[in-house]
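A single structure is presented below for examination.
Complex shown without one protein chain; remaining protein chains in place.
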Amino acid sequence: MARAHVEIELRWGDQDAYGHINNVAFARYLEEARVRLFWLGTAREQTGLEGYFRSDDPAGPKMLVAAQHIEFLRVLEYSEHPITIAMWIGKLGGSSIEVHYEVIDGSTTAENGEARVVARAITTVVIVNGETMQPQRLDSEGRKIAKQWSDDPLKLGR
Amino acid sequence: MARAHVEIELRWGDQDAYGHINNVAFARYLEEARVRLFWLGTAREQTGLEGYFRSDDPAGPKMLVAAQHIEFLRVLEYSEHPITIAMWIGKLGGSSIEVHYEVIDGSTTAENGEARVVARAITTVVIVNGETMQPQRLDSEGRKIAKQWSDDPLKLGR
Amino acid sequence: MARAHVEIELRWGDQDAYGHINNVAFARYLEEARVRLFWLGTAREQTGLEGYFRSDDPAGPKMLVAAQHIEFLRVLEYSEHPITIAMWIGKLGGSSIEVHYEVIDGSTTAENGEARVVARAITTVVIVNGETMQPQRLDSEGRKIAKQWSDDPLKLGR
Partner (left out) sequence: MARAHVEIELRWGDQDAYGHINNVAFARYLEEARVRLFWLGTAREQTGLEGYFRSDDPAGPKMLVAAQHIEFLRVLEYSEHPITIAMWIGKLGGSSIEVHYEVIDGSTTAENGEARVVARAITTVVIVNGETMQPQRLDSEGRKIAKQWSDDPLKLGR
């Protein structure tokens, strides 16, 4: 039971005409967080997940986004303070994974140490064979590592 | 009980490194669809919704995205054929609205007339006073128009 | 001596925190205009350029952007009126082409028929072999078609 963390820089251009970080930018942040966790292996923690998912074999496993659900709790303003994204596996299926996230405003953390959650999200990703694009079961080694980075699932509204 | 429709051009730049339209672009399309329905009033149908929501008064109602849920059913490829987004109000709260969408691939429609749905989505928007940013109840005139553009709610997974 | 024209829809999300269409969006518009002219062949005019450049052969010619110069003459506001991009070949090298553009505000055209130019730009593209990525000379057939869509080069400031 553990969560991984990545820090992502905001860009001024992530703002919309209202002068706030736009909801579409959050989808971009979640994508970047997944890439860093599962491919680059540059999360704050050494997870071992990237060893499994990042394959030099072009036919190796790819992740497709099957669904995404985001709840926006507070407005996020552009600043020099990167957001922190806490991520964990909230549900482990046969060939699918639910990645759960909390997005934490870096400026409130910098000001007073408060980990203010501005958004919560769940992405359902399907693991496919990179060549056939057919769903592919996670093998037992992959499941073992994935379980180490599991935690209680979020309950999003509705 | 009716649905409104907007057509949105794809951009080559909406593709990601996999060569498909990226999931983040879908969030952008949904935003554009809402803007056209509720502000510009350029949906295929004359809805009256824009008359209510588009106010010249800076303190007039604004829409904030509180949550968004997207299901991706099929891969969408870049082409010259705009997608069609069918939109309706799936749930009408006091100061919130659920906008439900089906995103239809324009290339299959062009080829054989099939309305192939590539994604389904729900956005929960909160109506706020543009000055105070406090939630604001939709008045009876607004509710009347909104009901005309209501339809059965989507049931997204989970 | 002729110019080709493409119309491109604006998106609300192309605006920045100042509430104007952001300069980065213009680079996206120019890219989309090139794709439509050289690949899709959906410019207003039947140019023949796409017949040459769009190849089903993966090793066929690709275009790489070597340089881009944009001058912003006026602020562009988001509206339902697509911009029109007038494009022509301002200079034809051995394996490179200069695409010259004028970006015309669709809202002023809609209001009073005025073709108000909001930006001018030049992109230097290099034609490369899609497999070796080495510069590749435009053959005589390609040069003949390209000359038909040539016009006087822009003179950008500095």
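Going by the order they are written in, the chains are A, B and C; count residues from 1 in each one.
The rule is short, and it goes like this: a residue touches a chain if its C-beta (ideal position, glycine included) is under 8 Å from a C-beta of that chain, and two chains touch if they have at least 3 such contacts.
Model, not experiment: these values are computed from the prediction.
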Revision key, fill the gap. Listed by label, the shown chains touching the absent chain are A, B, C
Practice item. Would you indicate which residue among B:A4, B:V24, B:L37 or B:I104 is in contact with the undisplayed chain? Key: B:V24
**Study point:** Contact with the hidden chain (one of C:V65, C:L92 or C:I145)
**Key:** C:V65
Practice item. Touching the hidden chain in the full complex, which residues of chain A are there? Just list them. Key: 8-9, 11-13, 28, 31-32, 35-36, 40, 42, 79-80
Review point. Considering the entire assembly, which residues of chain B contact the chain that has been omitted?
Key: 12-13, 15-17, 19, 22, 24, 78
Check your understanding: Touching the missing chain, which residues of chain C?
Key -> 18, 22-24, 27-28, 31, 62, 64-72, 122, 124, 156-158
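The rule we apply is simple: only the chains that are shown with their structure count from here on.
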Check your understanding: Which word fits how the chains touch one another: line, ring, star, complete or other?
Key -> complete
Exercise for review: Please decide if copies chain B and chain C contact each other with the same set of residue positions, more than half shared, or with different positions, and reply same or different.
Suggested key: same
Revision key, fill the gap. Note, CA centroid farthest from chain A's centroid sits on chain C
Check your understanding: What are the two chains with the most C-beta pairs touching?
Key -> A-B
Revision key, fill the gap. Cα centre of chain A to Cα centre of chain B, whole Å, reads 25
Check your understanding: Just curious, how far off is chain C from chain A if you go by their C-alpha centres, in Å?
Key -> 36
Exercise for review: Return the distance between the CA-based centres of chain B and chain C, expressed in whole Å.
Suggested key: 30
Study note, to complete from the structure: Expected list for chain A, residues touching two or more other chains, is 22, 24
